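The complex is shown incomplete by one protein chain, all other protein chains being positioned as in the whole.
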Amino acid sequence: MTALLEVRGLRVVFDGFAAIDGLDLTVEEGELRFLIGPNGAGKTTLIDVVTGLTRPAAGSVRFGGQELVGRREHRIVRMGVGRTFQTATVFEELTVVENLDLADSFRLPLRSLLRRRRGVSDAVASALETAELTALADKPAGVLSHGQRQWLEIGMLLVQRPKLLLLDEPVAGMSRSERERTGELLHRIASTHTVVVVEHDMEFLRKYARKVTVLHQGHVLREGSVTEVQEDPRVREVYLGRAKGKAVT
Amino acid sequence: VDEPGGGAGAAGDEIKVGLLHSLSGTMAISEVTVRDAELLAVEEINAKGGVLGKKVVPVTEDGASDWPTFAEKAQKLISQDRVATVFGGWTSASRKAMLPVFERNKALLWYPVQYEGLESSPYIFYTGATTNQQIVPALDYLASQGKKKMFLVGSDYVFPRTANKIIKAYAAAKGIEVLGEEYTPLGHTEYSTLVNKIADAGPDAVFNTLNGDSNVAFFKQLRGSGITPQTTPVVSVSVAEEEVKGIGPENVAGHLVAWNYYQTTTTPANDAFVKAFKAKYGADKVTSDPMEAGYNAVYLWAEAVKKAGTTEVEAVRKAAGGITIEAPEGTTTIDGDNQHVAKTARIGLVQADGQIKEVWSSPGPIEPDPYLKGYDWAGGLG
Amino acid sequence: MTWGRISLVACVVLLALAPLALSPFRLGLLAKYLCFAIVAVGIALAWGRGGMLTLGQGVFFGLGGYAMAMYLKLEEAGPGGLPDFMVWSGVEELPALWKPFGNPVFALAAVVLVPGLVAFLLGLLVFRQRVRGAYFAILSQALAAAFVILLIGQQGLTGGTNGMTNFSRFFGLDLTDPNGQRAVYAITALLLGAMFLVAKLLVRSRFGRLLVAVRDGEDRVRFLGYDPAVVKTVTFTVSAVMAGLAGALFVPVVGIISPALLGIVPSLELLVGVAVGGRFVLAGAIAGAIAVNYAKTLFSEDFAEGWLYLQGGLFVLVLVFAPKGLAGVVDSLRHRWSSRGRTAPTPVEVAA
Amino acid sequence: MGALANQLPIGLSIAAVLLLIALGLTFTFGQMGVINMAHGEFIMAGAYTAYLLQGLTSQSFLVALPVAFAVAGVMGLLLEWSLVRRFYGRPLDTLLLTWGVSLVLQQLARDVFGAPNVQVTAPGWLVGGIDVLGVRLPYNRVFIIVLAVVCVVGVWLYLTRLPAGRRMRAVVQDRELAAYSGIATGRVDRFTFLLGSGLAGVAGVALTLVGPVGPSLGTFYIVDAFLVVVAGGLGQLRGAVLAALALGFLNSYLEFWTDASLAKVLVFVAIIAFLQVRPQGMFVLKGRALV
Partner (left out) sequence: MLSVSEVDAAYGRARVLFGVGLEVPAGSLVCVMGRNGVGKTTLLKTVMGTLTPTAGRITFDGQDITRLPTHLRVRAGMAYVPQGHVSFPQLTAWENLRVTLEATGHRDPAAVDEALDVFPALRELLKRPAGFLSGGQRQQLAIARALITRPRLLLLDEPTEGVQPSVIDEIEAAIERLHREAGVTVLLVEQYLDFALRLADSFVVLDAGEVVHAGAARELHDEEVRRMLAV
């Protein structure tokens, strides 16, 4: 296995406050990595930096050997990095299919963009199925419920066919059964892609995680298997809480 | 289907005439009252039995301070309302926009405001001053007062630019130094820098061709600057009683203006005009040169129609030459060749009460010379 | 046939019959409205679809108009001659900027390329820096103000406030002759049709969807791998080219081009038609532009002094009661018609 | 050299005028997101208030300041209550809406006061000027500078120190959440509009010292006022002050070296250039949410 994502000496400063401070992180090709850590540890900020939304004060982010820092967002997407957002954002006035189709078409040259969409590509069709949105395909995304929106967003990420997927709290606010579905989907995707997931849901983590990285105050506190991480007293101290680390089953 | 040209407008027992001025926008400040004066003249003429036994019916249109609108509305008055003639315009820009419309349709426009000359359309009668009846006498007056260094300030459009071209030719010939020449957009209101430039240059006099609202800002901002009428008078050619009112007399008092008529001009016709105007529009209203020129225009046209016996354009044009009326400004005669009128030039001093006192006048009406053919120094112009 | 098709055909027939039914003066006015309708198509694209409220469309209208006017003026002045305004502005030699405009091919290309290029450069500078919404609107408004001041300040080059007027020929057509005027009308109507089709195709394409996405979530679009600045710049450029073409035809139609047509107020008036007609629907924008300009002519003829009340009042009413314009009203009427009988839930007000 | 030095206070006074007219917009535009094109007409209303009041008392000019605040403020309040409140969240529509209103108000002024300009006589103590170190300072300019400073400080205190200011910012940022926090949002909206419009009225009184008083008064200033707010960054008082100063000095020196027309064009070019360097100056981060 080779390193797909290499973060080295990363530092992000906002108004004198270092949200990320000396972070190093390596994600191998094909990995399913979970990222956890206290509120404000810098998880979302890390994703923001990798995807070009935030500029670091120092450090480098290499993706497949290429530097990402300094590139514009859409360039990074075109290199094969995709993400979702902590609160799902879809285009409410466009239909579900159109949302997916746009995510699928970014590789088309401007010339073909000027043509009308005819039918649905295979990728879009299968994403519709995966997200169980086939019945709602021609509805504007604005009418979707919270959970369906999150699914649509995951679907859009899938048709984008990125090499690296960054998911920011994909199951937050989802009902129990939808969490399960998402978890299974994650597993399937992870067999062919590299995936980084940020989550606070420990139940979900225990069920689907292999390798976990714990961030704290902008740097890596611990890296290891679910059990290793869970037993680590420092992780308990800053993140899990004294009593409940294993109380919840 | 429309047929071009005038001669129309006299259907039945009415004669329709168009009044085309800006009733909205920046120029409304000046033009509304001109329209009022024209309406007064129409009313008076009708009271005396009309023209050719027919009642004169005014059709009002708004040029909206927008030159293309002037052209469009002129076309509408001509081809839709079939007016016998149009009285209208203020800025030279509006006149230039209307000119092709009148020429193409062979219809008549009466233009009532002082302007930059160098024009003589067969389908326009110019009842305001051309340059040799206003600007040149003003320059002569300044020269006679020993003013040797001048600063030129104007709005950025054809009238001020052309006027200043003439002033510079004059200055070059008469050994007057032009220290600066500055233009600001119409409607500009920030003059502190310009005032500073003037103070820095230190002229004997400022020649002001600003138009409209800008005058207010200019004079208000000039006042605190230390430049006084005693040391450096400003002579304005587009500031009349109406504008003085808006500027605030205390801000312009002591400065000079150049026109052909003031409310204070003493002629029997003027007494009647001022009285009638105040009676119709309110005692606090003032009369001014462009208003008077608009008022005259209606009378001059009426006389020409009477002489021609028809409102037909070519006949009226032919009849117009030599038509004379006793206007508020004095005897006024149409020059048949260039369709301007002979006018008396008057230099005035703005008083603290807002009225303008005549301090000099030409010995008699000056024949119009729009191309300044009678002036050697003006050889290179137009 | 759908309702849309039927009304489209009806409009085409009406426009085709107009030269037979209207006096040359009225036909000229209609042609003028059609020019504004062409601009409206561009605005509906940029604003309705792309969310770019451009308050400076007069600039592009002007660029197209001046390019055309320069050619016509030179044509009229003849070889070696000077346009009339240069003579009275004291210009003695034809300025270098003017020289290529003697060539009709160059002038026609300039009508398209100059507004397009200016919009492209400006769009790139502004959109890449993520200026949007109200900021873009105000910036474009300032652009209109600056452009007008620039034009006015260069009297020898542009005719200053007067602009250029007095055109009698247009590519061999006699503009003083009713037949020449009819021909110009026909060209304008055809161009409007062509622009409508171009816009329609654009809206229906993937690019059109992308544009809507950019309007509703510009930042999100970046994460789909598109550069919103490019999408916006392209659209802005297309709408500018439409305005430029309209300006170029305006010159023979109305016979004048001047800064007074290009400033902030005229640019806003261009928007009014689009807003009244409905900015989300191309046909609505066209209908709105024609209707509002017709209303302006009508009102200002009959109530010259009350025109501003009517214009302002009408505008406020439309925005308050029909925020999606006439097209929105038509749409909801159609909706009500088709859902009659069924019980529709009463709309609920979201109070805060 | 003397003239060049003179441009300094001129730049300052242009900045003061710009700031005074733009200050009200920090409320209606900066805080509420309403592009109020009728702001210019509220300025006009303030100026006409000064016109109507003159001669009534010996210090009618000073009396006009609070009265104009009230008159323009109430006009703003009525505008908010009758129309603008239906338009929250649709800033671009408010632009068109208030433009319609501004046309009506202009015509109304024309019908009530007549198309020609009216005159407001400056009080005696504002006539003339003094020379400081060879630099000429007209009293009316000094007055405007002082008034601008007073208003800026007042607005700053209001926005940052007073509960009412906090409430206002809260409502603007999230109307629904503000209601959940117990804030009477409707009342806050109206009051905010009243303040912003009232400041326009005050500016109108001050402008009678240096410019024309007529129906078109507002149109002369409105574009510049919006530019100041935009260049300064929306809702940023500090930004607006800096932008006004920058535009003031830029204007004064560019006009000195070139002319008034070119200066205006160059200022626009400068703003576009500034954008390339500091795009953040032009918009405010609304947190980390995507737009």
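Note that the chains are named A, B, C and D in the order they appear, and that numbering of residues resets to 1 at the start of each chain.
The criterion applied here is as follows: a contact is a pair of C-beta atoms (placed from the backbone, for glycine too) under 8 Å apart; a residue touches a chain by one contact, two chains touch by 3 or more.
What you are looking at is a predicted structure, and each value in this text was computed from that prediction instead of being measured.
Among the residues A:70, A:173 or A:233, only A:173 touches the chain that is left out of the figure.
Check A:90, A:113, A:186 or A:202 against the missing chain and you find that the one touching it is A:202. Across D:60, D:173 or D:258, the single residue that touches the chain missing here is D:173. Mapped onto chain A, the interface with the missing chain covers residues 14-15, 17, 37-41, 43-45, 86-87, 143-148, 169, 172-178, 200, 202, 238-245, 248.
For chain D, the residues in touch with the chain missing from this view are 163, 166-167, 169-170, 173-174, 176-186, 235, 284-289.
By definition in this document, only the chains that are shown with their structure count from here on.
Here A-C and C-D are compared, and the pair linked by more C-beta contacts is C-D.
Once the centre of each chain is set as its mean CA position, chain A and chain B turn out to be 74 Å apart. Look at where the CA atoms of chain C average out and do the same for chain D: the two points lie 31 Å apart. The distance from the centre of chain A to the centre of chain D, each centre being the mean of the chain's C-alpha atoms, comes to 46 Å.
Among the residues of chain A, those touching two or more other chains are numbered 85, 89. Counting partners per residue, chain C has 149, 152-153, 217, 220, 305, 308 as the residues that reach two or more other chains. Within the complex formed with chain B, the chain C residues making contact are 23-25, 28-29, 32, 85, 87-90, 149, 152-153, 155, 160-163, 165-166, 168, 176, 254-256, 258, 260-261, 300-301, 304-305, 307-308. Residues of chain A that touch chain C in their complex: 51-52, 72-74, 77-78, 82-83, 85, 89, 91-94, 98, 101-103, 105-108, 110, 112-117, 156, 160. The touching residues of chain B, counted against chain D in their complex, run 23-26, 28-33, 156, 182-185, 187-190, 192-194, 196-197, 199-200, 213-217, 220-221, 223-226, 242-243, 245-250.
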